[in-house]
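Below you'll find the structure I mean.
Missing here is one protein chain; the remaining ones are kept as they sit in the complex.
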Amino acid sequence: MDIKVNVREAQGQTYVVDLNGEIDVYTSPKVKDAIGDLIDKGHYNLVINLEKVRYIDSTGLGVLIGGLKRVREHGGTVNLVCTNPQIKKIFDITGLVKIFGIYDDEDAAMKALV
Amino acid sequence: MDIKVNVREAQGQTYVVDLNGEIDVYTSPKVKDAIGDLIDKGHYNLVINLEKVRYIDSTGLGVLIGGLKRVREHGGTVNLVCTNPQIKKIFDITGLVKIFGIYDDEDAAMKALV
Amino acid sequence: MQPNRSLGVVELRIPSKAEWVAVARLAVAAVANRLNFSIEDIEDVKLAVAEACTNCIQHANGSDQIEITCETEPEGLTVRVRDHGHGARPEAVTNRKSAEPRVGGLGVFLIRSLMDSVEYDVHPERGTNLVMTKKVST
Partner (left out) sequence: MQPNRSLGVVELRIPSKAEWVAVARLAVAAVANRLNFSIEDIEDVKLAVAEACTNCIQHANGSDQIEITCETEPEGLTVRVRDHGHGARPEAVTNRKSAEPRVGGLGVFLIRSLMDSVEYDVHPERGTNLVMTKKVST
């Protein structure tokens, strides 16, 4: 019912946001703040790791879309790591597969950034 | 919310009942039937493995106590395998630790039977 | 579905606040778990209920509670989510062909995608009454 957010620096100018738990109308502000902080500090190439996310709703999707829009203004991008079939289905249904790079593991998501 | 019951023969005259899930007023009849079947067939030395039980209520405890009473009439016994601290606490509070042999692994529960 | 085949009705009332949506989706998932749904179907119902509650919280001004009613039948589950705020504008909750990827506007689209039937009954004064059904796959 809660979300844990962990931000860590990876190689180069890249940051990884690890999310663990459930992203909904109650927890998504925490995710939004973490992503917003990174962007405010000038980090525009992000990997958001959703491997440990068991649940995401439209407010969570909205936070991801909002982040992507902001980094794109600076020529950056957001890649996602996602393996949960239910969550992949939601990205599918909503057409978000077409605007996000979605990868099965962090390595692939990192490589695709650069 | 459900219970899986698996009965298997171990060495000698001993049977093991593996329980996996939650034992409550809805699921305990299934457990009661499995134990009752064994006793009806003349098996009076039982190990009930609760390692994969996440939850037990008083109807579940009642089924275990009922089983123990029946096998004792035939000189048998019921040993339990239980590692979950919350469930151990319930056995403690209710004083059932004093009437059941409760063990941390199946080996110990089996050895104590014979 | 036919009301005479009911396996039981479960009713839930939560405050119209973000922190209680998880209670609603977990309770409804537990109800769905008693029917013959696949795990995927249960996840669908969970998300649809959460989206409906989220909309009550974000858009139903003047409503402080959300009522969720689950009617269970062997064939499936009907969930009613109702608030007593200012009802949705009918055009806001109609069926859209596809989701444009934008920050808002995915909730109703998801509800309509994930459930088998969805009906909005909207009233400016009485609030929004959403009735949605998920059928057990045969």
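Labels for the chains are A, B and C, by order of writing; each one numbers its residues from 1.
The rule is simple: a residue touches a chain if its C-beta (ideal position, glycine included) is under 8 Å from a C-beta of that chain, and two chains touch if they have at least 3 such contacts.
Given the structure is predicted, the values throughout are model-derived calculations rather than measurements.
Engineer: For the chain that's not shown, point to the residue among B:L19, B:I39 or B:L61 touching it.
Structural biologist: Here the residue in touch with the unshown chain is B:L61.
Engineer: Where does subunit C touch the missing chain, residue by residue?
Structural biologist: These residues touch the chain not displayed: 8-15, 17, 19-20, 22-23, 26-27, 30-31, 33-34.
Engineer: Tell me where the left-out chain touches subunit B, residue by residue.
Structural biologist: Interface with the chain not displayed, on the subunit B side: 1, 22, 24-26, 55, 57-59, 61-62, 65-66, 69, 85-86, 89-90, 93-96, 98-99.
Note that only the chains that are shown with their structure count from here on.
Engineer: If we define chain centres by averaging CA atoms, which chain lands farthest from subunit C? Would you check?
Structural biologist: Here the answer is chain B, farthest from subunit C.
Engineer: Measure off the straight-line distance from the CA centroid of subunit B to the CA centroid of subunit C, and report it in whole Å.
Structural biologist: 41
Engineer: Distance between subunit A and subunit C based on Cα centroids, please, to the nearest Å.
Structural biologist: Subunit A and subunit C have C-alpha centres separated by 26 Å.
Engineer: Residues of subunit A touching 2+ other chains?
Structural biologist: As it turns out, subunit A has no residue touching two or more other chains.
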